[in-house]
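Just one protein chain is left out here, and the rest sit where they should.
Take a look at chain A:
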Amino acid sequence: MIKILHVEDDQDIREITQLSLALSPDIELIQCVTSEEALEATANLVPDLFLLDVMMPGMSGPELLAELRSRPHLRQVPAVFMTARVQRNEIQAFLEQGAMDVIAKPFDPVTLAERVMAMAEKGRSLKEQGKKSAS
């Protein structure tokens, strides 16, 4: 089972994302409305992937990611931004901020689960490689 933490302030998009990811039985989805809520939820939770909106009231997606990365137990959790800001320079900036990938809005709901699973798997294997090289 892959555990995904999704942070999105738009209720409709949250629902569409939930329905899309429900197409895969291997995904367990935890959804938060704000960044602050996500920080609270991750106090004792280590998901396999962060799926973050970028433009949110209060703390933005990139700010949230920076905060999550500052917590040692979340440092290696891969993050993917879901955003409508998909200009080339914007994508580049998100990648430089530590995101593994960027999913452009509007996304294809049929293939979203597949994409997210692939990224979570990639994150897992990178984590294991990191562990091996450390030992």
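Convention: contacts are C-beta pairs under 8 Å (C-beta built on N, C-alpha and C of every residue); 3 or more make two chains touch, one makes a residue touch a chain; residues count from 1.
The rule is short, and it goes like this: contacts and distances are computed from a predicted model.
For the chain of the complex excluded from view, the name given in UniProt is "histidine kinase" [choices: "ABC transporter permease", "Cytochrome c1", "Molybdopterin synthase catalytic subunit" or "histidine kinase"].
Touching the missing chain, out of A:N44, A:S70 or A:N89, is residue A:N89. Although one chain is not shown, part of chain A still touches it, namely residues 10, 12-13, 15-17, 19-20, 22-23, 55, 84-85, 87-89, 105-110.
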